[in-house]
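Every protein chain but one is kept in place in this view of the complex.
Presenting chain A:
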Amino acid sequence: MDSPYENLPPRNFWRSGVVGHSPGVADDIYVAKFPIKRSYNVATAGSCFAQHIGSYLKRTGCNILDVEPPPPAMSDAIARKYGYGIYSARYGNIYTVRQLLQLVRECSGQFTPNNWIWTKGDAFIDGLRPSVEPKGLTRPDEVVAHRAQHLAAVKLLFSRADLLIFTMGLTEAWVDAPSGTVFPTAPGTLGGDFATSRCKFHNFTFREIYDDFIATREALKAINPSLRFILTVSPVPLTATATKDHVLVATMRSKATLRAVAGELSAELDDVDYFPSFEMVFGPQSMGTFFEPNLRSVRANGVAQVMRVFLKAHGLRDAGDADPDAPARPVAAAETAQAFEDELVCEEVLLEAFAR
């Protein structure tokens, strides 16, 4: 009797597709839906893990857009402290799709946030990107001016990009209840005051996230009709949950929801691809070897594994490989990855301080 599984390739079977490659994965875990050419203008955004993707792609010689570059005199370390050079613009971590939607609509003049200027001691910060000015700004109208400049840059970014790589990070978010404005962190974490804010917790559902992405895509296509998307899901577990669930249960629900949305979008839309970084790090084949002892931070070898698959699938080479076309990079990939991990900018880590 014929079986529908009879002539399937090895990648379709757990033993041949997974077990033999553990703790790594076979290259064919990912088949790119469309190629990334070096000439493409690539924009990156998303949660902490997205920082790795931009960093690696830069090293391949890909044109990772940066519409808000740091001053030339500024060292990399200080630049990162001010949110320069982490993503394609200084929007900080965009954990939820709703945040991305807000940003796209705001830079198109279709959305006005509310209660977004927070205090930080005597200073003021942009609550929609609270990490980018660690010392804060002197006056609220200065925050407004900085945001206007940022929005103009973001609109320019989306109009120039051929590809947006977006890493979905969280389903949980804090929302200004009367207006619906979503923030990347709760007031009181990096600035602002939770007690006096009108923020409420919200855990986005599959349908909400799906609809948000469809709306985001539509808004972006209005700016740039040829833009394409690669979605990933961050394998980094939640630092804390505001639900009633155990943090592990909340993490799995969050990741499963995001993964399901990404899969659905990729299956339905020709211009949306899904890259399985989540599976590569979080899957049972990894046996936890890609996590640091805190079982949360992704180790350099995990990032290297993920990016090796990504680059190979797109015909790109890391600078460590012998590619005459690639720009010279003196620092070994693993070293860079480790150094990068050490400096990863992630507000979620701050939550740990509140857990003590």
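Going forward, a residue touches a chain if its C-beta (ideal position, glycine included) is under 8 Å from a C-beta of that chain, and two chains touch if they have at least 3 such contacts; residues count from 1.
Criterion: contacts and distances are computed from a predicted model.
Visitor: For the chain not present in this complex, what protein name does its UniProt entry give, out of "Lipoprotein with Yx(FWY)xxD motif", "SGNH/GDSL hydrolase family protein", "ABC transporter ATP-binding protein" or "Histidine kinase"?
Guide: "SGNH/GDSL hydrolase family protein"
Visitor: Which residue, A:30, A:49 or A:82, contacts the hidden chain when the whole complex is considered?
Guide: A:82
Visitor: Sort through A:58, A:146 or A:202 and give me the one touching the missing partner chain.
Guide: Final answer for the missing-chain contact: A:146.
Visitor: Out of A:18, A:86, A:137 or A:298, which residue would touch the omitted chain in the full complex?
Guide: A:137
Visitor: Which one touches the absent chain: A:31, A:73 or A:195?
Guide: Of the listed residues, the one touching the omitted chain is A:73.
Visitor: Can you list where chain A touches the absent chain?
Guide: 68, 70-75, 78, 81-82, 133-139, 142, 145-146, 149
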